[in-house]
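Note that one protein chain of the assembly has been removed; the remaining protein chains are unaltered in position.
In order of appearance the chains are A, B and C, and numbering begins at 1 in each one.
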Amino acid sequence: MVPLDSAESGLAAAMFEADTASHELGIQIIELGVGHATATMTVTETMVNGHGTTHGGYVFLLADTTFALACNSHGRPAVAARADIRYLRPTRAGDILTAHATERTRFGRNGIYDVTVSTTQGTPIAEFRGDSRITTHR
Amino acid sequence: MVPLDSAESGLAAAMFEADTASHELGIQIIELGVGHATATMTVTETMVNGHGTTHGGYVFLLADTTFALACNSHGRPAVAARADIRYLRPTRAGDILTAHATERTRFGRNGIYDVTVSTTQGTPIAEFRGDSRITTHR
Amino acid sequence: MVPLDSAESGLAAAMFEADTASHELGIQIIELGVGHATATMTVTETMVNGHGTTHGGYVFLLADTTFALACNSHGRPAVAARADIRYLRPTRAGDILTAHATERTRFGRNGIYDVTVSTTQGTPIAEFRGDSRITTHR
Partner (left out) sequence: MVPLDSAESGLAAAMFEADTASHELGIQIIELGVGHATATMTVTETMVNGHGTTHGGYVFLLADTTFALACNSHGRPAVAARADIRYLRPTRAGDILTAHATERTRFGRNGIYDVTVSTTQGTPIAEFRGDSRITTHR
C-alpha cells in the first residue's frame, strides 16, 4: 500500500500499481505526495555492467519511475518528454538506492522535476532532471 | 560472437561479454567498430510501465549500452559521465528496438556520442546523447 | 542578402532580418536551407569573460541563432523550448566562430537540431543541441 499524503496522488499510485517494469525490479514507494515522491530499489547481480558496477540504465530507471510518480501526482496523466542524468559515483550489486523527486516548476502542460539518487548513507550517486508533459485535457 | 571491424574494438566487445545487465535483457550487438555501434533489444512484457508502453528506462538502457560500446571502441576504458534522452514516440511489448551510436567528437579524455533508437520500420523513437570519460591512463 | 536554397526558408530569413540581437553582434548567415543553416560571428573584446576567454553565453548565442534559422526554415514559426551546450575548447577575442545547424528529427510540432561551433581551422569548440516547438497552427 502506497503512503499517500493527498487524494490527487491517487492517479500516480494507480499508475504505479500497473507499472510492471518497476515491480519486476523490486522498486518500492517510500512516500508520494503532490509534486514529490521517494522510491527505493536494491541493485541485483543482474543489474551489473561490464565494469562490475550498476548499469547506468538501472540508476536512470529508478530515477525515471520516481519522476513519473511525482509528475502524475497532480491528478492528470503526464509522460516524460525528456530527461538527463549525471553520474556522480558508481554503485554495486547489493547497494540499496533511494531516489527522491521534487517539482521544480510547472508551466502550461509542462513540468520540470529534479531527482537525486542516493545510497543508504545519504551519499548522492546521480542527479536526474526530467521534463513532463500532460497528455490529455481534462 | 561480435562482428568487429577492427582490433581496437576488442576491449568494447570484451566489456559487452561481461555486461550481465545487457545480456539479461537480451541485448545483442549488430555491429561494432571504432566510434560506432549498433545493438538491438526486443521489448518484453516485463518492460512495460503504467501507461501500457515501454518504460522509458529500458529505452534509455538500450541506448546507454550502445553508447558504452561505441565509447569503449578506441581501446581505452571509458564510462558514461552523463546522458540525456528525448522520447519521440511510444513503443510496446513485442516491438524490436535498434539503437545506433555514432561518435560526434572527442577532446582530451572526453567524448560525445549520439544514439538514435528506432523501430524495425526505421522510425526513430528516441534520441540520446551521452558524454564519456576515459577512466585510466594507458 | 541571405543565400536561400528554397522558398520555405523565406520565413527564417525574414525573422533573421528582424533579429536585432544577432545583428548587433555582427552575426552573418553563410547559408540557409530547409532544415539547416550556417552562421558566423567574430569574437570581440566585449565578449570576453573573467578567464580572458570568450564568454560561454556568446558561444551559446551564436549557436542559438543558427538553431533558430534552421528550425524556422520549414515555413512555420518555431521557438526554442530548450537547449544544451558542451564546451570543448576555449576561444579568444579576434577568433571567428562558425556555427552549423542540422536537423536531427521532427515529430509532431517538435524538432531536434544539432549545432557544431567551430573555428576557421575547422576545430570544433562547442556542441549544442536544441529542441524547437512550432508555436502556431497554419
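The working rule: a contact is a pair of C-beta atoms (placed from the backbone, for glycine too) under 8 Å apart; a residue touches a chain by one contact, two chains touch by 3 or more.
For clarity, every value in this text was computed on a predicted model and none was experimentally measured.
*Asks:* Which of C:22, C:73 or C:98 touches the chain that is not shown?
*Replies:* C:22
*Asks:* On chain C, what residues meet the omitted chain?
*Replies:* 14-22, 24, 45-52, 55-58, 60-62, 64-65, 68, 77, 79-87, 90
*Asks:* Tell me which stretches of chain A touch the chain missing from the display.
*Replies:* Residues 84, 86, 88-89, 104-105, 107, 112, 114, 116, 124, 127, 129, 131 of chain A touch the chain that is not shown.
Here is the rule we use: only the chains that are shown with their structure count from here on.
*Asks:* Roughly how far is chain A from chain B, centre to centre by C-alpha average, rounded to an integer in Å?
*Replies:* 21
*Asks:* Hey, how far is the Cα centre of chain A from the one of chain C, in Å?
*Replies:* The mean C-alpha positions of chain A and chain C differ by 34 Å.
*Asks:* For chain A, what residues touch not just one other chain but two or more?
*Replies:* 82, 84 - these are the residues of chain A that touch more than one other chain.
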